[in-house]
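For this depiction, one protein chain was excluded, whereas all remaining protein chains were kept in their positions.
Let's turn to subunit A:
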């Protein structure tokens, strides 16, 4: 930037107008603009809006993955082959409960605060507690840079996380209270919602919130006649050159001991039989994941409160 140009600072909305202050070496000039409806990021000096990711200018098309044969990371198609998962509870000391999950390159962490008094007194429910969920992506988590402002995708995922967790938590045991679940996606390498559900239920268990059962998530991607379980980011987002009927993704949140589905979300286009088969596959994937999660939880509990030594 040339030396004599001004620096534009914008401050938060004050009494209905957006006030921009332009400082230059000579004088300070105040501009008042009309408030705009879109939420803008007032804390950072943004670069020009026309910036683009260089991946758009790649020579060969990025989405030319084969739909047969083994997958890029060596797992099998058409089999319940989930990525090996690393989980740890109790990483954030300030939170009541927390959990971190890594599956392949997907990294998420979740913190639970509560039960505590409801912030907004007019929303206090006398008979049962409230569960609020918030799922955010770090801007550097996806191959394309996202913004810090919560887009509609974040809100949508937060809502689905809420719907998946609500049946499992014994909210009637926490009247007039609020339990907050915050999930932060550090790296998005596919099936983010499924792992967020698992991570959140682990964090709730770590916080000592009473639950009926752990909620586990699993997702598949249907591609023509074959499917892949626990897809990576490239597997999820590629547009297949073969424009066949069955193309879509499905995420299921499942309570294994109670055999109940607490969350289901699918998009793309699939035949009804494919959808049914996909749900069954996801349930199998959840059963595979269950022992690992249980072990991690037991380990965390033993670490926090070691059993009395036999003497």
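Throughout what follows, a contact is a pair of C-beta atoms (placed from the backbone, for glycine too) under 8 Å apart; a residue touches a chain by one contact, two chains touch by 3 or more; residues count from 1.
Basically, contacts and distances are computed from a predicted model.
Colleague: Can you pick, from "Elongator complex protein 5", "RCC1 domain containing 1", "Exosome component 7" or "AP-2 complex subunit alpha", the UniProt protein name of the chain not displayed?
Modeller: Protein name of the absent chain (UniProt record): "Exosome component 7".
Colleague: Can you tell me which of A:118, A:234 or A:260 touches the chain that was removed from the display?
Modeller: For the chain that is not drawn, the touching residue is A:260.
Colleague: I'm checking contacts with the chain that's been left out. Which of A:70, A:268 or A:291 qualifies?
Modeller: The one listed residue touching the chain not shown is A:268.
Colleague: Could you list which residues of subunit A touch the chain missing from the display?
Modeller: So the residues of subunit A touching the missing chain come out as 52, 56, 152-153, 155-156, 159-160, 163, 166-168, 243, 245, 247-248, 250, 255, 258-272, 275-276, 279-280, 283.
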